[in-house]
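Input: one structure, supplied below.
A single protein chain has been removed from this complex, and every other one stays in its place.
The block that comes next holds chain A.
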Amino acid sequence: MTDIEKGNLTTDTFPGDEDDNATPATSFLTQEERYTAVGSSGNKIEDAREFIRTTYNQGCPCGHPIATFFHLFFKVGALFVYFWSMFATSFVIPFVICILFISFDFWTVKNITGRLMVGLRWWNEVQEDGSNVWRFESRENLDDVAQMDSYFFWVVLYAQPVLWVLILIVSILLAKPSWFFVNALAIVLGSFNAWGYFKCQKGKNIIKANTKNGGYNLLWHGSWL
C-alpha cells in the first residue's frame, strides 16, 4: 500500500516515486526538477500539478504552443515563398506575399510572441518635443517562463537574420537582383527585433514599477539618435 492509499498525503514521496518511469508530460525534466517545483501553495502535490499544468499544454512541453507556432509561421512562410519564386515565373505576387510575411513576422514577434513567450517588450516613444525614447521592459516575475519557450524563442530570433544573410550571399552569386529588397528587408527587420529583445535582457537601471497586478520593471531608458 502506498502512502497515498494509506491516506497520508503529507509525506515527501510522490505517487509514482517508486516507479522511475517518467510520464510523457515531464520527461524533459530531471527527477529533481519534477519533484522540487515549489509554487505558491506550499503543498508539493498541488505545486507539482500547477507546474505541470503551466508547462505542459496541449501535448507540447511549452507554455504557449500557438504563440510558438506563429513565431515560426511567418518566417518559414517568407523563406518558402522566397525559394519558390526562384523557380516560378511570376514576380509580383510572390514579392508582395514575401514582403507582407516579413512585416507580419516583425509585428508578431515584437508585439505578441515576445511578451507571451519570454515576458519581454520593447518599443519606441516620441516625446512632446519630438525626441525619441526607446523603452525596454521585462515582466517582474520571470519564473514561470517555460524553458522550451525561452530556448525556442531566442534560437529562432537570432537565427533569422543570420539565415537571411547567408541567403543574400547565395543570391548574389545566383544574380537575382530583383529580390535584394526582400532580402535586405528581412535582414533589417530581423536584426531590429533581435537588437530590441537583446536590449531587454541587459537588465541595467532597473526601476521598480507599480507592482499591483504583477507590475513590470522598466529595464532601460535611453535615447536613440
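Worth pointing out:
Following the convention adopted for this analysis, a contact is a pair of C-beta atoms (placed from the backbone, for glycine too) under 8 Å apart; a residue touches a chain by one contact, two chains touch by 3 or more; residues count from 1.
One rule holds for everything that comes next: contacts and distances are computed from a predicted model.
Missing chain, UniProt protein name, picked from "Epoxide hydrolase, soluble (SEH)", "Histidine-containing phosphotransfer protein", "Protein YIPF" or "phenylalanine--tRNA ligase": "Protein YIPF". Although one chain is not displayed, chain A still touches it through residues 90-92, 95-96, 99-100, 103, 107, 111-112, 115, 119, 121, 123-126, 128-132, 137, 139, 178, 181, 209-210, 212-216, 218, 225.
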